[in-house]
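Have a look at the structure below, then the notes.
For this view, one protein chain was removed and the others were kept in their places.
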Amino acid sequence: MAPSLTFQPVLERIAEEMEQRPGRGRAADYIPALAALDPHRFGMAVAELDGTVYGVGEWRQPFSAQSITKVFTLALGLAREGDELWEHVGREPSGNPFNSLVQLEYENGIPRNPFINAGALVVTDRLHSRTDDAAGTLLDFLRAESGNPELDFDQEVAASETAHGDRNAALGHFMASYGNIGNPVPVLLDQYFRQCSIEASCADLALATGFLARHGIRADGTRLLTRSQAKQINAVMLTCGTYDAAGDFAYRVGLPGKSGVGGGIIAVVPGRCTLCVWSPGLDERGNSVAGVAALDRFTTLTGLSVF
Amino acid sequence: MAPSLTFQPVLERIAEEMEQRPGRGRAADYIPALAALDPHRFGMAVAELDGTVYGVGEWRQPFSAQSITKVFTLALGLAREGDELWEHVGREPSGNPFNSLVQLEYENGIPRNPFINAGALVVTDRLHSRTDDAAGTLLDFLRAESGNPELDFDQEVAASETAHGDRNAALGHFMASYGNIGNPVPVLLDQYFRQCSIEASCADLALATGFLARHGIRADGTRLLTRSQAKQINAVMLTCGTYDAAGDFAYRVGLPGKSGVGGGIIAVVPGRCTLCVWSPGLDERGNSVAGVAALDRFTTLTGLSVF
Amino acid sequence: MAPSLTFQPVLERIAEEMEQRPGRGRAADYIPALAALDPHRFGMAVAELDGTVYGVGEWRQPFSAQSITKVFTLALGLAREGDELWEHVGREPSGNPFNSLVQLEYENGIPRNPFINAGALVVTDRLHSRTDDAAGTLLDFLRAESGNPELDFDQEVAASETAHGDRNAALGHFMASYGNIGNPVPVLLDQYFRQCSIEASCADLALATGFLARHGIRADGTRLLTRSQAKQINAVMLTCGTYDAAGDFAYRVGLPGKSGVGGGIIAVVPGRCTLCVWSPGLDERGNSVAGVAALDRFTTLTGLSVF
Partner (left out) sequence: MAPSLTFQPVLERIAEEMEQRPGRGRAADYIPALAALDPHRFGMAVAELDGTVYGVGEWRQPFSAQSITKVFTLALGLAREGDELWEHVGREPSGNPFNSLVQLEYENGIPRNPFINAGALVVTDRLHSRTDDAAGTLLDFLRAESGNPELDFDQEVAASETAHGDRNAALGHFMASYGNIGNPVPVLLDQYFRQCSIEASCADLALATGFLARHGIRADGTRLLTRSQAKQINAVMLTCGTYDAAGDFAYRVGLPGKSGVGGGIIAVVPGRCTLCVWSPGLDERGNSVAGVAALDRFTTLTGLSVF
């Protein structure tokens, strides 16, 4: 793809194709706020390095960011703590979901990577210990990078997650039993569920991801991460960013990406642009069906895979 | 890195640094032929798309390719069989080694990816069914791509692997019990161990890997794989190519790569060049210590990571 | 052994042998109150069906009953709930400890048996729902059966368990995520840790176990369990009563038994007598070293194994 072309026609073509695609998966049903969403909704945005944004469909519609926030929390944690963070959380793919707990046990409470729930809990715990307000720190960062001061938590979603939070509570206590959690588990869970509840649009999240395409440089030109750290987060996204479908995502899309059960996926073309796509229908591994398909088409049409 | 620079000075600097590096790991000790190797030996080669090769240290010294051959067998199998191959082997990282068998059991005899032993056995089995000589097909391909007609099996190594082959025999019979192996297990093991035994140098293997940087085009200009298939193999290498250290390799090196217990590692910079490094000292996960370090330095010095 | 003989000489011979035995294991060290105990302490009691008790060593010294209480909670729960209880907890041995969590996950939150911690939490939860005071119900029962109104909780031990209770909290929340816990997890944990903290002597516990040798009849002649239920609890004790050493315990001792990390073990000779032995030094699987040895000698000297 020639650098002079804009992304707008590509996005429009993809949106058209998605509209005609049968089969959209099912919205996440474990909390009411997500279950009500129509799986046919669709939005997509591309942000260039300079902050120019292209969009199609409901690209300005806020949705529940959920696990997409794990990328930003990781960046904020790594920026503050550096490599020491990796003594508390690994960076290897987790393999089968069914092994998550036995792996925690086998590996003495050190989660495999920062994008499984156990790992994200550890990263949040450490960020909270350093900032005394992990969720607030994250929200400030997302507002600044997206240029949207109205981004906020969805209290109803956070409360709903808390009410269904026994599994995350189990993970928290289990890691605490190995000494790998510093804050009281209920405090940690509150921080974690608030982070997950942040609402943002494709435009917001594509912009907020920009520092990963700019090798660590924030929207205001200051440096959040070293070039090497930005590369490292991209690598972890590629190998661990889409639950148990990371291999498949790399195979089909070929970009660092991170999905959430709200139906969003962010992706990075290092040195070039960032993307965010949203469609609430999920496949059985928790990734947006139309979202993965749209990113697949994007890399095919533009040739912008890392491979 | 400007395209006009040659790779030679970079390689020389890396070789120098490696020489001063303490700690080289231990050579694989499960067969005598490998155990005898000095872990301080070192060679490295870079091949450009047109076949120009740069090298340093023992870059023309043949060594036992071992699991590196799994990449070529996969390419040959995929070229013949296409996507049907993926019904018999997955493309997700395998997580913890300790889970390999339980995963096979849990997933009904379908190995997680083509680069763990179980998966490579399946790919070899299927290639053998289509060619009646999987090992010979592989050897012909490597000779053609490297331009080195003297490449050959090491019969002693193959015999030694067979003598210590109970674990691979167990994997073969186990998958056969699920109907995922077509040839008699002893026939399959013979093919498999002969493939692993191929001896080739860094120069040979960097050249033979060229088709993955050329988006599927062989050294003679004919097409082996579609652009999409070449991208897919690179993706599988990045997520699954270095045993249980794939996440760490992506994080440090940021290139599709594949290692072997002989101490070699191949790597791909799509659209630009291919690399092979060799040093027999392994870390506890089976990857060459100096090999990973050298590739890490290469991407840092040249900026040629995919991220 | 002829019925007319008393057990006293046998107990004295065993005590003598134990005194000369080198190697006593180590006291449990996860809470201070247990860690301080001298592993050489020893007591043993046998209670006949009519309540006659024989004893040797520190057989009247109270110690922390810990997991021994799981037998009584199970009996009290089964008496109230009948077979419905078995829909919430299994009765199969748990195999390797390391699999406990993965088994819970694989079996949808239903623990394997009532004597692993997860299973005991479920039984306590259900008893608490029916009695509104599981721990009090248990204490009342033990006081009545032992004839010792001074039996009580050890508040310090209970507090200490709570402070180190993250792993049990993890189990509780994990099962709650499957809907297999009815009370709030903190309430359940409080009940559970109080039960474990009960202090009783060998004489107390041998007497309290009597209903299992009397085929379900309590000390006062009333029936707690049907004959069949008493047999069933004995069967579960034999197959699951000594952590991951149930097979070994059956092989060596050949009696239904249940151990606790306080160093106590109770055992049943159906239709004949009950035993309790105490010595705080544990083997690596959490069973009293001298306790198992003493029971082994008892069955050898008297021929009173079930096999």
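Note that the chains take the letters A, B and C in the order they are written out, and that residue 1 is the start of every chain.
Following the convention adopted for this analysis, a residue touches a chain if its C-beta (ideal position, glycine included) is under 8 Å from a C-beta of that chain, and two chains touch if they have at least 3 such contacts.
Treat the numbers as computed from the prediction; the structure is a model and nothing was measured.
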Any idea which chains on screen the missing one touches? B, C
Please identify which residue in C:E12, C:D140 or C:D248 touches the non-displayed chain. C:D248
Where B:H40, B:R130 or B:R167 are the choices, the one touching the absent chain is B:R167
Quickly run down the residues of chain B that touch the omitted chain. 98-99, 101-102, 105-106, 166-167, 169-174, 176-177, 185
Residues belonging to chain C that touch the chain removed from view: 90-96, 98-99, 102-103, 106-107, 112-113, 228, 230-232, 234-236, 238-240, 244-248, 250-251, 254, 256, 270, 300, 305-307
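Keep this in mind: only the chains that are shown with their structure count from here on.
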Among all other chains, pick the one whose mean CA position is farthest from the mean CA position of chain C. B
By CA centroids, point me to the most central chain in this structure. A
Fraction-based call for chain B against chain A, same above half, different below: same
Using mean CA coordinates as chain centres, what's the gap between chain A and chain C in Å? 48
Where the CA atoms of chain A average out and where those of chain B average out, how many Å apart are those spots? 32
Check each residue of chain B and list the ones that touch at least two other chains. none
